[in-house]
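As you look at this complex, bear in mind that one protein chain is not there, while each of the others sits in place.
Now for subunit A:
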Amino acid sequence: MSTTVSQIDEVKTTPWSGGRSPFNVEYGKIMMWFFLLSDAFTFSSLLISYGSLRFSASVWPAADKVFQSVPGLLDSGAPLVFVGIMTFILIVSSVTMVLAVEAGHRNAKKEVVGWMVATIVFGFMFLGCQALEWAHLHHEGFWWGSTPALDELGKFFNEGGTEAARHMTAQEFANLFFTITGFHGFHVFTGVIINIIITVNVLLGTYEKRGSYLMIEKVGLYWHFVDLVWVFVFTFFYLV
């Protein structure tokens, strides 16, 4: 019997000819990617709403006047220093996360645990800083639906604008700031919880038995996304 196959019967092996994932990525990982895409849309909607409200306002609170304290150290005169520390903490936590993923590829359990614990610690540090930042702004009078008293608002603005316009935009600023950083902080919080669960699983040897530390990559994607969102929040709330 001849074993030659006619051209038409030959099984195609191109990525899109079926029978396997054209993306060559494990199911859970691809679903994490699509979840993150949907989450990117949510954050974009929030940030774009913030942008359009800010563009349509004649005055807006000046970032270097609103954010100029280092809680516990300085009450004023240090613009952007505290948020700089927060940004640095989050970048470092992203680096420790990639190092955990890298250790996972070598099946080095102890290293994975070490880097995951570091990531969790930095995650908690970021949340602590955010809590201090929120407490400070709340103390100054900003909150959902409330701003500092009218005669105190001046110190948060550069110049120009009527008192009514200042009051309105200070309120918009407060609502958007607490909503967007709150939603981001909630993501950091859930990220830390997920990281803790995964670290416990690593310690229990779940992934060692499974033969791969792919789960670390999946939670890593989520954690990097949280860092990615912070990069944008930082630029649009603190720099621009």
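Keep this in mind: contacts are C-beta pairs under 8 Å (C-beta built on N, C-alpha and C of every residue); 3 or more make two chains touch, one makes a residue touch a chain; residues count from 1.
Quick note on the criterion: contacts and distances are computed from a predicted model.
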Out of "Caa(3)-type oxidase", "NADH-quinone oxidoreductase subunit J", "Ectoine/hydroxyectoine ABC transporter permease subunit EhuC" or "Aspartate carbamoyltransferase", what name does the UniProt record list for the absent chain?
"Caa(3)-type oxidase"
Determine which one of A:Ser69, A:Ser94 or A:Thr181 touches the chain that has been left out.
A:Ser94
Contact footprint on subunit A, counting only the chain that is left out:
15-16, 20-27, 30, 33-34, 36-37, 40-41, 44-45, 48-49, 51-58, 64, 79-80, 84, 87-88, 91-92, 94-95, 97-99, 101-102, 105, 212, 214, 217, 220-221, 224-225, 227-228, 231-232, 235, 238-240
